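Shown here: the complex without one of its protein chains, the others still in place.
Going by the order they are written in, the chains are A and B; count residues from 1 in each one.
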Amino acid sequence: MISIGIIANPASGKDIRRIVSHATVIDNYEKVNIVERIILGAQGCGVDEVYIMADTFQIGNRVIDNLIASKELKANIKLIDIKLNGNVSDTINTAKIMEDMKIGCIVALGGDGTNRAIAKSIDKTPLISISTGTNNVYPDMMEGTAAGMAAAVVAANKFDICHTYLRDKRIEVFRNGIFTDIALIDAVICKDLYVGSKAIWNVEDIIKVIVSRAHPASIGFSSLIGCMMTIKESDDYGASVDLNCLGKTVIVPIAAGIMKKVNTCNLTRLNLNEEYYYKAAGRGIIAVDGEREVPFKEGDEFIFKITRNGPYHVDVKKTLEIAQENGFFIISGEEVY
Amino acid sequence: MRRMTYAEAIRDAMRIKMKEDPDVFILGEDVGKFGGCFGVTGTLYDEFGEDRVRDTPISESAIVGCAVGAAATGLRPIAELMFIDFVTVGMDQLINQAAKMRYMFGGKITVPMVVRLPVGAGFQAAAQHSQSLEAWLTHVPGLKVVYPSTPQDAFGLMLSSIEDDNPVAFIEHKMLYGVSGDVDDEVKKIPLGAADIKREGKDVTVIATGKMVHEALAAAEELAKEGLEVEVVDPRTLYPLDKKTIFDSIRKTNKAVVVTEEIKRGGYAGEISAMISEEIFDSLDAPVVRLGALNAPIPFSTKLEQYMIPNSGDIIKGIKKLV
Partner (left out) sequence: MNLENSRIIDMYKTMLRIRKFEEKAMNLFAEGKIPGFVHLYIGEEAVATGVTANLNTNDYITSTHRGHGHIIAKGGDLKYMMAELFGKATGYCKGKGGSMHIADATRGILGANGIVGAGQNIAVGAGLSAKYKGTGQVCACFFGDGSTNQGTFHESLNLASIWKLPVVFICENNMYGISMSQSRHQAIQDISDRAVAYNIPGVTVDGNDVFAVYEAANEAVKRARAMQGPTLIECKTYRHRGHFEGDPAIYKPEEEQKEWLAKDPIKRLESFIVENKIQTVDEINEINEEIKREILDAVEFAENSPEPAIDSVVEDIYTDIVEEVNLV
């Protein structure tokens, strides 16, 4: 039995970045279409069980109806039956169930936030991340069919593909000694007082940025470091930098289509598993992967630690190349020259 | 004295008010470079530019509603609907919003706007482009309803309508657009609520609106040959209605024919007839004769269309019932 799981976040692609940056709404029917293509790609490559996260828009049920109507459904599709809360907890809970079920591979549709939520719950399950938003660093823009094929290859577990990779890094956030949250890409300490629309885009209120990876092509807060140094996923370190202080002024892509000049100082390399201490001088919030999540008050003590406890993140292209090199797609016959 | 068509007269009145008052602007379908479906806005786009002669998408509800919002916030929009038949699409905005706002809000908001509404049959446009729906509008408190029959009246009434602080439904008969007439050189407003005696006579009063004024005049001309003197009264504004002029005429002739192009059932002619019967019954020698189109949708066939709309011959027959 080869199984994959699909987690499609119905809420992605609709946040305030639609107004503050040049982003557009991603409608949910497009997500339904992508999920259909993932399934078609996966079942074509041997997947027979597909588990889909239930959600308030019923992406899963719509997919099932459509594929039955078009007579294309071969795999057995099941929805993960949980009580829906209509928020990020649905993703976290579903990912946990999928991990416990030992599903062969999870394909996620969403942005950095969606992947962060999944990463909170999974340990061994490999993850393929399709971007359905703007401003994403962790997931990639890719065709669902290819993602489905790669998921099949990973789930078939023939070539031990995922374990050829390192696990991803993540930033673990401890508040007053208690493990509180994680970030896959960046944790941002800002002076904002309330969570509000969650997304963070105002540079003026940011105190500090901590990243697990950085590249000038990665749009968002990690680019604050990315525009000065590159930190690859394979590098065993991250970095931090302070903002709005005297030092280097950098031009950075702070959001899709938004270039800003930002004053920075104290660019510091943070080694893996090293504890980085921060004590709050006033009220504020920590945004993880671009979303305001952890409010704090004066005197709160934080530890940030970059670890390799992140997901096994599947490189779709590389996976398909390995599969091809191993003749995975050849069903019968011999080559004729 | 200038010679101009009914369409030119409407345009000239709009031009004058637009020059006078920067808050006056036009919006509607194809009113810009195209010059309006019937060419009424003509060159105004070239004269005033696209901000003041605004082409809209085909969205009658938005045209009327946008005019309401603009009027309620200090502008004086003139909205053009291509055909009164399309007012159905914008009806909520006209009836429930424009007409009601002032009253519902205790007089605290005024809605100074004009909606131009071409009516009438006569060029084989069939059931959805030929109706005369003025009775729908006269039924609604809060609206003024204006309906000129000549270039002079169209000119003077449009000036007043734009200046009016209430929503005005300005009804124009499509078959009259090309009709020429004399218009005073002087810019002379015609107050809303003033009827006009288009022809004096002592034997019978014909109250007619729009194109029917011309049919009534033709009938009067014909009957004059028989020595019958027909007085033709054009109310010019259906609401407010100049009852005094109408009643004075009937008090003189003691006979009344009311003729409109509307479907007879439920038409405004019925309202005028009822007023006469209710209020000056004693002045009547005979019951009021009411003439209107047949109770049928407007047909396409030239023959059928011509048959169902009253003409001078029908008016003569109507008059003859009384004399």
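Quick note on the criterion: a residue touches a chain if its C-beta (ideal position, glycine included) is under 8 Å from a C-beta of that chain, and two chains touch if they have at least 3 such contacts.
All values reported here derive from a predicted model rather than from experimental measurement.
A.B. asks: Relative to the complete complex, which of the depicted chains are touched by the chain excluded from display?
C.D. replies: A, B
A.B. asks: Using the touch definition up top, pick the residue from B:I26, B:M101 or B:M175 that touches the left-out chain.
C.D. replies: If we include the chain that is not displayed, B:M101 is the one touching it.
A.B. asks: One chain is left out of this view; which of B:S61, B:Q124 or B:N254 touches it in the full complex?
C.D. replies: Candidates B:S61, B:Q124 or B:N254; residue touching the omitted chain: B:S61.
A.B. asks: Which residue among B:T41, B:Q93 or B:S273 touches the omitted chain?
C.D. replies: Of the candidates B:T41, B:Q93 or B:S273, B:Q93 is in touch with the missing chain.
A.B. asks: Please give every residue of chain A in contact with the chain that is not shown.
C.D. replies: Listed in rising order, the touching residues are 10-11, 14-16, 18-20, 24-25, 27-29, 56-57, 191-198, 202, 205, 283, 297.
A.B. asks: Could you pull out which residues of chain B are in touch with the chain that's been left out?
C.D. replies: Given the touch definition above, chain B has residues 23, 25, 51, 54, 56-57, 59, 61-62, 64-75, 77, 89, 92-93, 96-97, 101-110, 141-142, 144, 164-166, 240 touching the missing chain.
In this text, only the chains that are shown with their structure count from here on.
A.B. asks: Nearest whole angstrom, what separates the Cα centre of chain A from the Cα centre of chain B?
C.D. replies: For chain A versus chain B, the centre distance works out to 66 Å.
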